[in-house]
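The complex appears here minus one protein chain, its other protein chains still in place.
Letters A and B name the chains as they come in the text, with residue numbers starting at 1 for each one.
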Amino acid sequence: MGRYLIRRLIQAVFVLVVISAITFFLFWATPANPALLICGKNCNAETVAQVNATYGFDKPLVVQYGQYMQGLVSPGGRTIGSEGNERNCPWPCFGESYQNGIPVWNSIKDAFPATLWLALGAAVLWLVAGVMLGLIAALRKGKFIDKLSVGLALFGVSFPTIVFGYLLLYLFIVKLNWIPFPDTANAALFSVGPVKWLQFYILPWITLALVFAALYTRITRANMIDTMNEDYIRTARAKGLDERTVVFKHGLRSALTPIVTIFGLDVGGLLGGAVITEQIFSITGLGKFSIDSVLSNDLPAIMGVVLFAAIFVVLANIVVDVLYAVIDPRVRLA
Amino acid sequence: MTESVTSAPPADTRAGKPFLEVKDLQVHFPTDDGMVRAVNGLNFTLERGKTLGIVGESGSGKSVSSLAIMGLHKGSKAKVTGEIWLDGAELVGMSVPEMRALRGQQVAMIFQDPLSAMHPFFRVGDQLTEAFLVHNDAPKAVAKKRAIELLDRVGIPSPDKRFFDYPHQFSGGMRQRAMIAMALMCDPSLLIADEPTTALDVTVQAQILDLMKDLQKEFNSAIILITHDLGVVAKMTENVVVMYGGRVVESGNVRDIFYRPEMPYTWGLLGSIPRVNRSGDGRLKSIRGTPPSLINLPKGCPFQPRCDYQEHVEGANCSTELPELLQIGQEQHRVRCHIKSEERRQLFTEQIKPSL
């Protein structure tokens, strides 16, 4: 187990380095000139040269990449800025935004809680809804309730999130007025109080959860139907166990194992930002932050958010594999 | 047959009656393609301490019958009719909770593939104790003690340690031993073994069959052994039922079936198997064609499309009329065939026996 984790973590670091390199060099392959972006309207050859010197754009690409990585690896961060205007960018240093000079790490730290609450809330919602619907459908296979949930799942999978989100927003906030118009872009749980917090997040949660709930319904249903046909379920019945024990103790445990894997990966992926949902409801989370960064060609911000999201995906993979081994005794980590 | 037997005390009604009696059992499943007639009138009796072999190929209805005795078709779409009397109680008409109380307690089952028949996520010991605790209001420690005793009895080394293993940590033979121990947890009087050794190697099969014989003596249980392996039948059973197309085509004691068979299908089965104790250099006497579809059973005798002896039937009604399962001689030897008994005996002695 220990050896396994060490190996996986080393692999993870390797993956992250590759991702950072690809992002970094891809960005420089685009026609945008960062120096022009930074100096803005009053650009001339002189200011561009100055900016290039300040930010080190005149250095070879590999050296720039090396400096960038140093800020992430060295415990002291790194020094940025030109001579006379040097400042320390503390660890973890993702650089400063070209747009406004704010350290990217600070922006990420500010945006992350909104994304976290959005993802976790939606995850609970879709997990409960998906598993319950899927389970009921599987146990009542072929009956009305099964057909209904299969239909709902199909609807959920095919309904575009962006339409669904705006529909909810229009219906409950604009038309019915059940939920007040959000007056803050980033509801922190402890500053606005739980009621406002819930009001703020409930529609984004539903929007984000819809597709996932539909997928999980399908997966749970299929897994459960397969599991209930297994020989060991017949054995459980042959022991004289009542149907509830057979379904919940012997059946559900096996049927949910693959769900754990997908769930971990889905949540891990969402922690990097739910772009569409955040956009619809104007939540200033990582998704919105990454869109803004991409649209303004803000390299440090893009790098930062990509790496940050990648860390979650890579970690989620490890967590899921370990968890799988805990649930299924046949799986040995090696 | 009285109808009030179900609730009557067993002692009175049981007098003179067999321990297990299956009468005209039928199991049909409605499917999209039509009605699957898996079992069409199964009859047999079985006493404690005895073993009955049910022999047949895939689709003969042998496994479906065993599930019907366990009541495992209850709550599914299957239509089960007929009567199953076990120790004075009728099982077909029994309610689901009543049947559940019997399952594992009085009737237990050993399945073919012990790897898939045990839950991969639960420890072997826990699966054993679960079988005990569901029928006995006892502390866990008692169940654990019983489980370890039985694991020891079925020949698992250091059972107190192996109690905590998962099924995949056992070898195939040990898993089947554990499966047997699990079936014995509540000391059942009837044990149904569905191809218990088919998935095992031959030396392990021999160990398991010996073990089952020993345990039967010790627990005085009745065993229904379902198998396609005629060697296993010869070794283990006193009585045999040969099934084909969901029907009994021949039944009797094991020596009748092996030395004096009268149904052409039984002849075919015996001729199909190569022998380990002699080198038959000729061709095997195979049966032509394939087993029938249970959705579309042939009219008349189910074996008729594959039977080579129809010219011996007077009136040639094999394809129109189902022959009855008739008793011949004094013993409980029954045969379903239109050919006259004397002629069948002559055919067997002259044509079949020399080539076996």
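We take it that a residue touches a chain if its C-beta (ideal position, glycine included) is under 8 Å from a C-beta of that chain, and two chains touch if they have at least 3 such contacts.
What we mean here is this: contacts and distances are computed from a predicted model.
The listed choices are "Dipeptide ABC transporter ATP-binding protein", "CoA transferase subunit A", "Carbon monoxide dehydrogenase large chain" or "Imidazole glycerol phosphate synthase subunit HisH"; the UniProt protein name belonging to the chain that is not shown reads "Dipeptide ABC transporter ATP-binding protein". Interface note for the absent chain: among B:P274, B:G315 or B:P354, the touching residue is B:P274. Considering the whole complex, the residue from B:L86, B:A108, B:L133 or B:L230 that touches the absent chain is B:L230. Listed residues B:V142, B:L284 or B:L326: the one in touch with the omitted chain is B:L284.
Although one chain is hidden here, its contacts on chain B can still be listed: residues 57-58, 171-174, 201-207, 209-210, 228-236, 254-255, 258-259, 268-277, 279-280, 283-288, 290-291.
Rule of thumb we're sticking to: only the chains that are shown with their structure count from here on.
Touching chain B in their complex are the following residues of chain A: 230-232, 234-243, 245, 250, 253-254, 257, 327-330. Those residues of chain B whose C-beta lies close enough to touch chain A in the complex are 70, 72, 75, 100-105, 108-109, 111, 113, 116-121, 130-131, 134-135, 166, 168, 182.
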